[in-house]
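A single protein chain has been removed from this complex, and every other one stays in its place.
Let's look at subunit A:
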Amino acid sequence: MRIRTAGVVAVLGLALAASGCGNSGSDKPAAKESAKATGGKLVIWADDKRTAALKPFAEEFGKENGVTVEVQAVSKDLQTNFVTASQQGSGPDVVVGAHDWIGNLVQNGAIDPVQLAAEQKSAFNETAIKAVTFNGQLYGVPYATENVALIRNTELAPEAPKTIEDLVAAGKKLKAEKKASEILCLQSGQNGDAYHIYPLYTSGGGYLFGTTANGDYDPKDLGVGKPESIAAFQKIAKLGEKGDGALKRSITGENSIATFTGKKCAFLVSGPWAIADAKKANIKYDISPVPGFAGGKEAQPFVGVQAFYVAAKGKNKALAQEFVTNYVTKPELAVALYKAEPRPPALTAAFDQVKGEDPDLAKFSEAGKNGQVLPAIPAMAAIWDPFGKAEAAVIGGADPAKTITAAGKTIAGQIK
């Protein structure tokens, strides 16, 4: 009896194991097939919106060339996921993302430089090419640029303010007339927002990093904590909660655009992504550069660039290079991506093509003309958090000199 049960169990177990074998056996041809397909398979990682726009083009590229192209949406922490996956060898061949990732992707050996011919390079907006250049090498093929501008409700504020002081005066008047409840919608939140405050910081005379002889950002020359940065924050403090009340910590990334579209403030500092909401709310708006302080320097927003990168550890690098250097450089793709999300295309030809249909585009790119390329050096990662918190503290009424000096020390301590 005992032996018999054991025997039955053994036989059945073996049968199941064999069925497991059978399964993996039937997997094998599939594996072979997919090995054939991996030969001709290109995997692209992008965020949700871009995935949708890329899909038709990726499929077309696949059809034209007899390969399979898979566009996979990674909706959260694309950069971190990409770095981790590529370290494990399970990453994609091509990844789409912002240019300020480059420093981190390069130090982790996750992307390779791309080689563009001179005539290909010249088809792009100069700033965009500069943004994806890191340590003298081109690391990505840009497709769109983005920067913030001042969006104003023309019913409330027909005139574009020339200085921040004009803006505050206009905003205060509207507030006194009860036409608006806020002077300016510039998002800060309790922890600040370095990206949106940056035009005012530069107008006040501050800078983040100095530049080396060849025009790269120099992490050794940190501008935060220097007298210029303190002066800039003293000007910002005057706009803060204890001053004019134009800058407030209660205006956050979540409510800033909604407050503007709710007609509670006449001025919004935001990027092209805010336009869809403004249109939906039937706001009559106009776009102009973010104004600077009267008698101050020019207000320079950050210019960010979205780009395609070739993964260093991709399984199909040759095809990835082919796609990125020869297919992404076509204006048709740039136009399609623009339609998925209206950011100015980096390809001059594509930009000119959509400019006619969309007057906002030219205005945004005009506002970003004097902008500064968002630093892609790894040291930039150390800036965001302390800088933003210092900004929030100053807006809340903290002493600018003490706060910015401390922030500068923290940042310097974190830059290796």
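Throughout what follows, a residue touches a chain if its C-beta (ideal position, glycine included) is under 8 Å from a C-beta of that chain, and two chains touch if they have at least 3 such contacts; residues count from 1.
Keep this in mind: contacts and distances are computed from a predicted model.
Q: One chain of this complex is not shown here; going by its UniProt record, which of these names is it: "Monovalent cation/H+ antiporter subunit D family protein", "Putative rhodanese-related sulfurtransferase", "ATP synthase subunit C" or "Maltose/maltodextrin transport system permease protein"?
A: Hidden chain, UniProt protein name: "Maltose/maltodextrin transport system permease protein".
Q: Can you work out which residue in A:A58, A:L78, A:V106 or A:L167 touches the chain that's missing from view?
A: Within the whole complex, the residue contacting the unshown chain is A:V106.
Q: Among A:V83, A:A170 or A:L184, which residue is in touch with the absent chain?
A: That would be A:V83, which touches the missing chain.
Q: List the residues of subunit A that touch the chain left out of this view.
A: Residues of subunit A in contact with the hidden chain: 2, 5-6, 8-10, 12-13, 15-17, 19-21, 23-24, 36, 39-42, 65-67, 80, 83, 87, 103-104, 106-109, 112-115, 117-118, 135-137, 182, 190-191, 248-252, 254-255, 259, 312, 315-326, 378-379, 381-382, 385-386, 389-390, 392-394, 396, 398-399, 402-403, 406-407, 410-411, 413-416.
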